[in-house]
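Please find one structure pasted underneath; my questions will follow.
As you look at this complex, bear in mind that one protein chain is not there, while each of the others sits in place.
Order as written gives the chain letters A, B, C and D; numbering starts at 1 within each chain.
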Amino acid sequence: MSAGMEFVLLTFMGLPLLMVLLNNLLKKEIAQKICLSLGIIAGIVQMAAAVFVFASLKAAGQTEADFSQFWDLGVGASRFSVDFFSLLVLFCIGMVITAGFLTAGKTLGDKKFNFTNLAMILLLGMNGIALVTDLFSLYVFLEITGVASFVMISLNKEGDGIEGAFKYLVMSAIATVFILGGLAFLFMQSGSLQYGDVAAALSDWQYAEQPALLIAGFVLVLVGFSIKSGVMPFHGWLPDAYQSAPAAVSVILGGIVTKMAGVYALLRLTADIFVNVPVFNQILMLLAIVSIVLGAVAAITQTDFKRILAYSSISQIGYILLGASCGSAVGLIGAMLHFFNHATFKTTLFVNSAAVEIATGTTEIEKLGGLQEKMPVTGVSSILAFLSTAGIPPLAGFWSKLLIIIAAWQTGNVFIAGLALFASIFTAAYFLRLQRCVFFGPAVEGLEDTKEVTGGVCLSSLALSAITVGFGLLFPALLLFLQGQGLI
Amino acid sequence: MGAMFGNMAAFMTGGSGVNLLWLMVVLPVALAVLAVAIPRHAFAARSACFLAATLADLLLAIALFIAKEGSMLLRWTDFEINLAFRVDPFSGAVLLALGIFAVLVAIYSVAFLRRKEKYGQFYCYYLLTLAMANGAVLADNLVVLLFFWEGLMVTLFGMLLIGDRQKPATAVKALVLNGIADLLLMLGVAATAAHAGTFMMEGISQLPIEGLGVLGFVCMMAGAVGKAGAMPFHSWIPDAADAAPLPFMAILPAAFEKILGIYLLVRITFQFYQMVPGSVMSIVVMAIGAITIVLANSMALIQKDIKRLLSYSTISQVGYMILGIGTALPVGIIGGLFHLINHVMYKCCLFLTAGSVEKQTGSTDMRYISGLGKLMPVTTVCFLTAALSISGVPPFSGFFSKELVFDAALESGMIFYIAAVLGAFLTAASFLKLGHAAYFGPLRLPEGVKTEDVKEVPGAMLLPMGILALGCLIFGVFNALPLSVIQPIAGEGYDFSGWPDNWTLVAISCAVLLLAVGNHLFGYRRTGEGLKAADHIRYAPALRTVYDCAEKRYFDPYDIIMQLIKGFAWICYGIDRAINWVYDVFAVDFVSGLSSRLRLMNNGSVGRYMAWSFLGVGFIVLLCLFLV
Amino acid sequence: MTTFIIVLCLVVMVGFAISAAMLRSMLKSAVSLAAMSAALAVILYMMGAIWAALFELSVCVGLITVVFISAISLTTPDRRDEAHAADHRRRFAALPFILIALGAAIIAVLVYTGFSLPLPGEEAVAEATFNQVFWQTRQADILGQILMLLAGAFAVVVLFKEGKKI
Amino acid sequence: MEGQGLLLACIFTPLAGAFLLPIFGRIHVGLRNIMSLLFVLTAFLCSAMLLSPALSQGPVSVYWQLPLGLSIGFLADALAVFMAATSSLVASIIVFYSFGYIERYKNQNEYYLMVTLFLGAMMGLVFSTNLICIYMFWEISAICCWRLIGFYREEPVVRRANKAFMVTVGGALLMLVGFIGIYGETGTFDLLQMQGQTVANWVMVLILFGILSKSATLPLHTWLPDAGVAPSPVTSLLHAAVLVKIGVYVFARLFLVNFQLEAIWETVVPWIAAVSALVSAGAALVENDIKRIIAYSTISQLAFILLGLSTGTMIGAAGGLLYILMHSLAKGGLFLCAGIVEHSVHTKDIRQMGGLAKRLPVTAVSFLFCAFSVMGIPPFGGFFAKFMVIDSALVGGTPLLAGTYIFGAALTVVYLLRVFVKVFLGDATHTDVKEGTWEMVGSVAILGVLSLLGGIFINLPTQLTSFIVENLGRW
Partner (left out) sequence: MNVLSIAILTAALLLIVTGLYMLVRTYNMIRIIIAVEVAMKAITLLLAYAGWLNGQTALSQAFVVTIIVMEVVVAVVAAGLAISSFRKNGDVDIRRLNKLNG
């Protein structure tokens, strides 16, 4: 590992921490002014670092790299480690954080300072989730992410933020109980919570001394992470939290946080740990398909922009988990790509909702109308993002969905694959309804002088849309790359 | 590519240089386009062009008639759908007939249409009609036949629209009825081709009427009969009499359509299919003929407008031809064809006389015109000749052809003979009425028309009428002349020229004619008016209701068909709306209902959320116990 | 002896848990929780987890109880809470029965299936001390703890610092 | 091969060019219009120029292999070139017509973008040899269709646009499930690698859902009449040039070129289409909205196309393809005429129209020509197509089917006549009516004349269709 790369690796955990310190050490007045720039820098640097590390790994022919943050560690330690997937995820995190900070400028007023602090902690928590290789450390960073997001949701104490945050907190606490309970049971059998050790302990779990404990362990872990990721029927908190969060926070929250806390973890579990536990995958697949269908159906009659997006998230999370639960390489790659795509398009949509909120002061779709002409950038980017969500080619969302469906089909779950694919029609349904009410339909009174939101919001919608389109168009190249890597 | 364009060039020039057969179609079309291209006010130039086209066509037809054979073939598409023309003695004769009538009516039209609007359109459609008719007769390929056959519909529609664009109902009626007939023909052609395995008419001969053949025969026959204007495809003709310019009536329903329809009927029954006398198909065809004769004549009897009366009479005469051909006996076929020639002549002549009356008085309604005989003597003479011919008075041509048909009908079944004789009676009665009312009796003219304005029509109009009237007489006295052309079609060794052999039948026919005269006199005595001479039949106890209904168009097949179609359409519309309901209402309600249920699940209470979660956990645990 | 003390403490824990649930007074619930923590500390001690026991005693019995009590004192002066408390017991009446039934069932199943987790022999016990393990292998957790405390601090800043209303 | 450049230009000129149009629109409106026409015309010219290599040297193709059985492949065989030329020709005329029609409305940039993109999607779909590519262009066309139908932005209009999107996308998704089913069997999405196989019945059902929804056949048809709320050039585009033809084209591509249709479907598909033909024809007789009537007519005529393509006979296949061409020309003309009428009298209810022939002579004649072509009356082009299609039913040995379609054809005559008569004949209801702009009138005249010429010089298109059919190598 080259020295440069080692240094760059440290930025993932180091830079945000540095930003937090900077933010608090600077004079308050200065900090108020530049705090958002700090966040943006952190986000962009993180994206750059992810790309750099990826390039270095590729150049060195490695697929992963271990590192420790402060001091060298002993044997059996809980290290940080990056592989391609975590790099992808780190890139997503950087992207969404940047978008969130770009949105924050117009929405947060005097809360920017606290927002920056908390968002940096959140960033650290998420990076930690992406980097750790130990289930217990995973829990620790999960908790950090959780706490930071509770506070961020309730950042705006006048609104419904507290309610959303508290619901999230309660459900999250239950999830924690389940996860830790599961970890305890696993720990009893494996004696360690390193990914590799647990996987080894589970490799022949049916012949273990007490399989019941292992079963209890992975069921509890599964349930815990399902709650965290908001899969049906554990989804109750998710729309409330998304809806009540301040605009900028909901961008980050909806774009990446719950995905990191729940979905990424589940992906890791299926990919690295529960490889030999088909039951885990079967249950996950069932949850996934339920989420896909019901999440989309529930979104159809929602009346709040952000709530629609929340239910849409539930549905899309279902797709990611469906890919993961296939247990095949194609499925996993599909899930990872969908993870990335979902981060892109869902962030776009939340940025759009923020733009609408800034421009009109509401996210109630019944009160909106005909914004396409007044807010062309928002309108077009929301269409692109939604089409990507619905899996309309050639946008990015289609390809990852296709891989997932193919994987599900190839593993013999024909009916589930077909249903998952056809459920896109519900996605199309709520997409069309929202477009009709907000952008596409006739203009409503009172919104005549609405103007496009300029600056960061506009920039981030444009950039994210470009990613969605570009990723979709360049997907064949990606496929060739993956083939070159021998992954598919 | 090159080959394609080469083929196109060949296509446009008719293959190997200029071909007579090809010219029969292309020349009228080209001159039609030319006639329209000439400026509107240059009436003379346009008319000259028009007349030249018909004359050229006649010359070509004569040439072909003399040549008796010839063919050409142009690759049109694969699948044997090629532009194939062939002429044989039969079609040569038909072409000649078409050409003659085309010229005669053209001369008449030029005079008739002088100073009328839209005459250019009429010329154009007329020539196009001629081209299409020629093409249909020349066609040696079923699809080509169908092409020209259906093409006639367009010109028909156009001509009917010339009359009155504000009242397009007749044009629609004609197009719909003809369209249905032609679509049936399309089906018939397809079925016949599938049955025979080829589209080339040359290669289709004496197919048995079974399997697909039944469909092919029936549908093609329907097409032929429909074009000829027999029941039930007839009802547009009387309406057209009101709407279209009169030369149209003379040329299309009276002449071309009859010629074409019967031409095709003969082709079907004796070339394509093997129709045995006494077979089911034969009886069906005869039945159509007989019914048409009786019903159409009954309607003709009560008409009060010359053109309408002539129209119904036209329909009824088709019945004779179909009846004759339907017998499948040589005498019947020859009789039918002979009757066709005669009919075309006298009916053309009758329409032309009616046109003269209309031209001079502005009306053909017998309630307003009467006693024109003194004012228009030549016209009256022409009318009388033609009327005698159509009534079957010896020695006019109609008598001889009718006798042949009677002979064949009697041989095929008494009932058909009775129908034919009844038809003869009604024909005679209606023409007695027409002649009496319009040309004799006290002078009466429509309001605003002065007696001194009503005089004989110009020579250009009299000429065709005279020729046709003369023809009626000549073809009667010298009936060997037409029959020598017709008889070979039915086969070798037939000779029906001269006076009929069966004098009993002649006697009966003459008795029937006398009966008709007696009937007319009886009616005239009762009412004192020639026009109302048939009223005792019209208002006879049982017939009265039937006639009332008929006048209210309860029996108009078009109206019945349209009612049925409308009913069908509403059913379809209902089905369509039901399907639409599934999309617009059911699907939407179902999904939003489901969605609302799911929303109720999230009622905002965190306890509820937890409860759902725990239910989920319980479910997973159960599932796990089941799966492990 | 160890077994006896642990079982005794377990019974105490369950008992206090029930009381935390069923007592109408919030304050008493909080105190019950503290008592639970204390019993847990004893158990941890008996299991050889001395540092953990210490933390449990100091943080959970001490700090958390303080947090609870201050939170309770900040939020209780409301009459409606008493009204809610009225049906409190009714809502929790089923709890002891459920627990007894469930406990009996679990014990029965475990005994019936001969469930047993043997304690390791001396040789299997890892020699590493808490210090070594904690500082040498759990660096990520330590970083996490720091971050968590930071997050807590910011949370306090955001959530508590709103003196205008009070 | 030198044709590859042409092929790529044919596809990507409209696809990529579409996105430049809003930029041109900011510079100058006229420039944008001209460029839009230019892009579409480029597609037409390129496809016309591909005709010669496709006919003489065998198909031109561009191909990149991707993993997972995916590929990016474009193949210009005679069938594809025929379809491409047909749609781009009609689309060019429609774009030309739009110059006059659309100039008074808002959102013109989007309009031209979507129209051009629409055609680009059609070009892409026509030449694609990969199921996923076909699906991709299929969906792009659905998006364009959605935006274009909702062009007027009013609530009911947008609802109908949504309906169209939902139905077609729903069908397409089912079709994609079918495609994945094929993939499950063969391990590839590449059509070139699965020549001559049969598909399982359930896959067939799923694919039919897609095709029938796009080609608006019963019972997935009701979005098409509802789509009549769009501007007339758009409906014309949907009905004539692009959208509904996609379905039948894909049917031809899959089941004439690639897969072997199982015997049962040679009965089932024509019968579904027959019911569709009758029901929609009946509905057309009852409707009073001129565009809805013509839309129902499209549904009815699509059934004829499907009949031809599905009977498994050579003449049927050739007739079906010919029908696509003739119907495109004629139906395009009908809708454009309806657009002129609608612009002139500001209503779509035929009961409130009458006697327009005097005021709109060119439109009336063009309408009549196109109507005759749709009715299948010679010498207009529709006649041959209709005859061949019906003949195929008899060749296939199903006279009852042929009879049903003849009935459908008779209904066609009746309802189109009804429209013509009510709108153009009878008593004049409007006195201040003017013909449309010269672009509009010129466009309809071109289509009317093409309908006529198509019938007279039927040898050209039929030779092409026969060439296509003969080279399928199945008869």
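Here is the rule we use: a residue touches a chain if its C-beta (ideal position, glycine included) is under 8 Å from a C-beta of that chain, and two chains touch if they have at least 3 such contacts.
Since we're looking at a predicted model, the values are computed, not measured.
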For the full complex, contacts between the hidden chain and the displayed ones involve A, B, C
Where does chain A touch the missing chain, residue by residue? 136, 140, 143, 146-147, 150-151, 154, 157-158, 160, 162-167, 169-170, 173-174, 176-177, 180-181, 183-185, 187-188, 191-192, 239-240, 243-244, 302-304, 307
By the contact definition given up top, give the residues of chain C that touch the hidden chain. 3, 6-7, 10-11, 13-14, 17-18, 20-21, 26, 29-30, 33, 36-37, 40, 43-44, 47-52, 55-56, 59-60, 63-64, 67-68, 70-72, 74-75, 78, 80-81, 84, 88, 91-92, 95, 98-99, 102-103, 106-107, 110-111, 114-120, 124-126, 128-130, 132-134, 137-138, 141, 144-145, 148-149, 151-152, 155-156, 158-160, 162, 165-166
Where chain B meets the left-out chain, the residues are 599, 602-607, 610-611, 614
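FYI, only the chains that are shown with their structure count from here on.
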Most central chain, Cα average position: D
Round to the nearest whole Å and give the separation of the Cα centres of chain A and chain C. 32
For chain C and chain D, let me know how many angstrom lie between their CA-based centres, rounded off. 71
Connecting every touching chain pair, does the picture come out as line, ring, star, complete or other? other
Under the touch definition given earlier, write down the residues of chain D that touch chain A in their complex. 64, 66-68, 70, 72, 106-107, 132, 135-136, 139-140, 142-143, 146, 150, 153-155, 158-159, 161-162, 165-166, 169-170, 173-174, 176-177, 180-181, 183-184
For the complex, which residues does chain A have touching chain D? 330, 370, 372-373, 387, 390, 392-394, 398, 402-403, 405-406, 409-410, 414, 417-418, 421-422, 424-425, 428-429, 432-433, 436, 440-442, 476, 479-480, 482-483, 488
So, in the complex, the side of chain C touching chain A is made of residues 115, 117, 132, 136-141, 143-145, 147-148, 150-152, 154-155, 157-159, 162
